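This is the structure, below, for whatever I ask next.
Note that one protein chain of the assembly has been removed; the remaining protein chains are unaltered in position.
Chain nomenclature is as follows: A and B, assigned in order of appearance, with residue numbering initiated at 1 for each chain independently.
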Amino acid sequence: MIRLEDVHKYWDVPVLQGVDLRLDKGVVWGLIGPAASGKSVLLKTVCGLEKPTYGRVLVDQSDITEYGESEMMETRRKFGMLFQNNALFDFMTVGENVAFPLVRAGDIAEAEIAERVADRLKAVGLSGSESKMPNELSGGMRKRVGIARATIASPPIVVYDEPTAGLDPVTTSKIYDLLNGIQDESRATVMAVSSDIIALRTFVERIAMIYQGRLIYEGPESELDDCEDPVVHQFIRGELEGPL
Amino acid sequence: MSDKPHMPGLEAPPGFPATVPYRVGGMVLGMFDALREFQRVLRGTIRYSIWGKRPKGEVLNQMYQVGNRSLLFVCVTLGCLGMVLVYQILLQVNKITGDTSQVGAEFIKGMVHAFVPSLTAMMIATRVGAGIAAEIGSMMVTEQVDALRMCGVEPIEYLIAPRFIAALFMTVVLTIIALAIAVGAGALMAWGSFGVNPTVFLSFDKVTIGDMVTGITKAVCFGAAIPVVSGYCGLTTRGGSEGVGSATTRAVINSSLAVIVLDFILSALAYFFLQSRGL
Partner (left out) sequence: MARFLRAVSNPIAAVGESVIDMATHLGAVVTLLLRVIRSLFPPRFDMPEFWRNLYKMGNQSVPIVMLTAFFVGGIMVVQSAVFVKRFQATSLLGWGAGYSVLREVGPILIGLMFSGRVGSNNTAELGTMVVTEQIDGLRALSIDPMRYLIVPRVLAMVIMLFLLTVLGDLVALFGAMLFGNLIIGLEFGVFYSGLVNSIGIGDLMHGLIKSLTFGLIIALTSCHFGLNVRGGAVGVGRSVNAAVVGSALGIVMSDYFLTFLLT
């Protein structure tokens, strides 16, 4: 279970200004908002990659803002993250990339790791590409490697930062199909950020919108259309006229 | 919204004179933060170099990056500089005393404890410092460092420690090779332009244990400083390709400065403790 209490973040300019959030176990949660509204920063704050300027972040009842790096490392084992630009290690092969979270755990046999890697790659539709280098793959394929790496250790919390950015509509559908499949199997707690609102809404149960550093809507996905806030109204319909 | 200051409640009063303490205070706080981060990198590097886990073969790979790829560069630069130095010295000696027999011995002595370690380190700071910062900076900018942290890996242990060990070792090796090149090139110059017999020039009589200790100590300290400083610059990269460029620039300058300041301190220490006692 994840909780944010009055989280603020400043980097010369205010980025997050009082975010309150409560995310229960097993919920698939989505985040939308205009560009540069703080979506990625919010995700990274939850994962402990960024420390809030003030406020509390609780992961399973413990306040991670108090943690030093080594305690943070322990907590991060609970997370699997897909980064906006994939962040695949470009000096490693696909196989080594996907195996990496398992290798660093240190206590799993090599043969078993290889098996699980092959398994994961098959699940994302990239069987047999263990020895390719990331720069030999297309955008969609790299995303899938990223998803494989994020989910291979079966983490209880999975974070997807823009899983379909820059992909064509068909590939986008395939990726969300894949994410749904993985979610059906693992029942993890999921946080997903996307600019593709329509596709995202097919995936999530609850959704939130961030605007100027605050969550101006947070609730079930089905009730999003009924929201009366003019900013939300304009944003989800893509209208020209309005506060944005 | 967008013109709110850094922290709520700490508004900078308008007007230039009034903002000065605010700005200076900001700078000082910034420096403290930077220093704190730097000493964290330093401590982490040393700790992980001794006790950490490393990817297989990474230290060897880094030794190749540092050593082999800088070899030609170091040899050319130190060779040229050795020759120029010998030329300038012999020019003056010829004018003043005409006795060129001592020049070789003194030259070699100076090379061992001062000139070669410092200049090799400057060249390595340029080449390797920029390289390390560029690599790590690029990884920062493409979020690969964040991805490492998310997979439970401490970037200092995985990225900097292997480079630290490699640079430490290779700097010493390169310094020794550079010494041979500089002395050899100097001897060639002395013989070619001034007719000094190489057997006379290549006299190691005046090189003392103290000189060698000084030279090796300098090489070790420089080899330790360069990867830590440039690794720190790489890990504090922010923002796109400008960030990477800025990190690389900072790494070259700060490593070079570190070499110069350490050189001064170590030379002074050597003078007071060794040379004044005739070592």
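Rule of thumb we're sticking to: a residue touches a chain if its C-beta (ideal position, glycine included) is under 8 Å from a C-beta of that chain, and two chains touch if they have at least 3 such contacts.
Worth saying up front: this structure is predicted, and the values here are computed from it rather than measured.
Student: Which visible chains touch the chain that is not shown?
Tutor: Computed over the complete complex, the missing chain touches B.
Student: Of the residues B:I108, B:V145, B:L159 or B:V244, I need the one that contacts the missing chain.
Tutor: Within the whole complex, the residue contacting the unshown chain is B:V244.
Student: Among B:L42, B:A114 or B:V145, choose the residue that contacts the chain missing from this document, as touch is defined above.
Tutor: B:A114
Student: Which residue among B:Q39, B:N68 or B:S101 touches the omitted chain?
Tutor: Reading the full complex, the residue touching the unseen chain is B:N68.
Student: For subunit B, which residues lie in contact with the unshown chain of the complex?
Tutor: With respect to the unshown chain, the touching residues of subunit B are 57, 60-61, 64, 68, 72-73, 76-77, 80-81, 83-85, 87-88, 91-92, 110, 114, 118, 122-123, 126-127, 130-131, 133-135, 137-138, 141-142, 240-249, 252-253, 256-257, 260-261, 263-264, 267-268, 270-271, 275-276.
Note that only the chains that are shown with their structure count from here on.
Student: How far is the middle of subunit A from the middle of subunit B, if each middle is the mean of its Cα atoms, in Å?
Tutor: Result: the chain centres lie 40 Å from each other.
Student: Can you list the residues on subunit B that touch subunit A in the complex?
Tutor: Touch residues, subunit B against subunit A: 1-2, 4, 6-7, 53, 142-144, 146-154.
Student: For a test of understanding, state which residues of subunit A touch subunit B in their complex under the given definition.
Tutor: So the residues of subunit A touching subunit B come out as 10, 12-14, 44, 47, 49, 53, 69, 73, 76-77, 79-81, 83-85, 87-90, 100-101, 104-106, 149, 212.
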